[in-house]
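Mind looking over this structure? Questions follow.
A single protein chain has been removed from this complex, and every other one stays in its place.
In order of appearance the chains are A and B, and numbering begins at 1 in each one.
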Amino acid sequence: MTFLESAMLHVSAGRPIRARLSMTLLGYGVLALGACLLAPLVGSTSISLSRALDRSIPFADNVDAQIFFIARLPRVLAGAIVGASLASAGVVLQALLRNPLATPFTLGVSAGSALGAILAITFGAAVTLGPLSPVPLASLAGAFISATVVYAMATRPGRPISTSVLLLAGVTLNSFFSALILFVQYMGDFAEAYRTVRWLMGDLDVGGFGPILGALPLIVVAFVMFAMVSSSLNVLSVGTETAATRGVDVARTQRLAFVSAAIATSAAVSLAGPIGFVGIVVPHLVRLMTGVDHRIVLPAAALFGAAFLVACDLVARTVLAPVEVPVGVVTAMLGGPFFLWLLIRKG
Amino acid sequence: MTLQVQHVSFGYDAGRESLGEATRSFSLCDVSVTVQRGSLTGLLGPNGCGKTTLLKLMAGVLRPREGSITLDGQAIDAISRRELARHIAVVPQETHPAFDYSVLEMVLMGRHPHLGAFQLEGPDDIAIAHDALSATGTSHLAGRAYMTLSGGEKQRVVIASALAQVPEVLLLDEPTASLDLQYQMEVASLLGRLNQDRGVSMVLATHDLNLAASLCDWLVLVRSGRVVAHGPTREVLTAAMIQQLYDVEADVHFHEASGHLTVLPIRRTPMTTATPS
Partner (left out) sequence: MVAHPKRLILLSALLAVTCTARAAADAPAAAGRQVSGNGGAPITRIISLVPALTEMLFEIGAGPQVIAVSSYDEFPLAVKALPRVGALLDPDVERILALRPDLVLTYGSQSELETQLARVGVRTFTYRHAGVAGVLQTLRDLGAATGHAADAEREAREIQAQLDAVRARVREYQRPRTLLVFSRQPQSLQQMYVSGGVGFLDDILQIAGGSNVFADVQRESVQPSSETLLARAPEVIVETHATGMMASADAARERSLWATLASIPAVRSGRIHFLDGSYLVVPGPRMGLAAEALARALHPEAFK
């Protein structure tokens, strides 16, 4: 065990959790807030903040203000929300499946989302619901169907969920939907195929607060459920029977965990497409820094996830300006080497 | 606290039942056990006889098909999970946490039933955890990662974790199964001390006859889901009983130096009596 690990264990063993939780929330909160405040100031175009905030210039004339409030701010907000959702969903699913390699996409929800969106893109769907435009709406529908199928396959009333069935159902659905996606892409034309490929790479440029408002109710619900389940995750991750004997209502906790992760993931994917690696890199990074107590890891991962994705998007939109790199590519390019490094470290 | 199991039957194949099939496979049939306050009860029997199932039923993890299980007269399925966990704790045969928890974190998980929904451990909880660690002789391991411990140390930490629940009844499933002789004796003497000093009632499922002989004052012998015999150790642990339970001829003697019965297996005698199903 390295010095760093033993030092961190000492910290986690020595300090009482209340103090650690407060400090963690404070530290990561400052990080997330800082990222959200700084990111709108930076971009491929240089703008002047004072001019953007200048009320005397009519909004429709003020390019700096338009860029700040319409192009950048919603984008940063979307990045924060999506990053927080994916990271938290990752933590919860890793505890539920008792596997640190689980991601929000393990249980097939994102494949269903993707299929819904791709069907909408290919067939030019035009149905809207409130602030949700056709593609996000179809994406949510696909996610809902997929999650319901997995849930139905893995649960029996009153009994704990079989995590192996859950995993298998998710993997099966992932494969099946991915095959369907390829088929739909093949049957479509160039324009549609290209757009679907692009959608799969993730895009935080939501272009306004409307799409965010569409996804927000779901994300709020998911986070409330995360809070409800947070204190049981440690015990649950040791084993379902151990958890039962420590007073956890295992069936209820598992269902809450699955449903909350599914809702958060589907909302995030419908807003910005399936952005990979956030749901696995962030929880691991956070665990390296805060230890493995889920009551700390969960909120820390949400905050760090927000900051992380906002930073990745910042890189995505500035590094090759005016051409934008899809944000999913940036997270993958950061995530891959990180995992290699983790593997080398463990081995 | 008296834990009473009365005429309990349990079977795993709930699905088949609902299809109206006549065949019922029961893991346990009409089992009755009383765990007196402060007693150290041993559950003995061959593999697959239902010992683990019985422990799970006692812990409230499984629900009996027939019969009832009560704690001080109150049915345990009427008690909430959390409340039950404040009285009954379980030490499972194996514990494999998925994440790299420290020893202290593992022990603090035992405080879960005592905490409110959003409550975090306070100084009292930490004190109880440390107390549990010292009771099991593992205080010096508090900052270590659980997964780096040896088998014996892990087992003691899990016991400490169960102790942190401050239970009146401790259920242990094969607590010394994977330990070497030194650790076996360590854990055995630890359990004996806990029972004596803290008055924790214990139920031990084991097939280590000598452990049962050395530790337990009350034995329950189970075969094929039925209780074959129960009573004080000296009365129940006889050669005839061992023959009936394991199809093994054994020599049972009181050993002066150790101060308890010892069992010496001699040979297998596979003349199986009709096993009740």
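Here is the rule we go by: a residue touches a chain if its C-beta (ideal position, glycine included) is under 8 Å from a C-beta of that chain, and two chains touch if they have at least 3 such contacts.
As the structure is a computational prediction, the values presented were derived from the model and not from experiment.
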Discussion item. Given that one chain is not shown, what are the shown chains it touches?
Written reply: A
Worksheet entry | Residue in contact with the excluded chain [from A:R20, A:R255, A:H284 or A:R317] | A:R317
Worksheet, complete the sentence: Among the options A:A32, A:L107 or A:I121, the absent chain makes contact with A:I121
Worksheet item: Which residue among A:N62, A:T103 or A:S146 touches the omitted chain?
Response: A:N62
Practice prompt. Mind listing the subunit A residues that contact the chain we can't see here?
Written response: 43-45, 59-63, 65-67, 70-72, 75, 121, 124-126, 128, 133-135, 189-191, 194-195, 198-199, 203, 205-208, 317, 321-324
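Throughout what follows, only the chains that are shown with their structure count from here on.
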Worksheet item: Centre to centre, by mean C-alpha position, how many angstrom separate subunit A and subunit B?
Response: 42
Worksheet item: Taking the complex as given, what residues does subunit B use to touch subunit A?
Response: 56, 59-61, 81-86, 88-90, 92, 95-106, 109-110, 112-113, 115, 117-123, 126, 142-145, 148, 165
Item to complete: Please name which positions on subunit A make contact with subunit B in the complex.
Response: 1, 5-6, 9-10, 12-14, 16-18, 21, 94-95, 98-100, 227-228, 231-232, 234-235, 237-239, 241-242, 244-249, 287, 291-293, 295
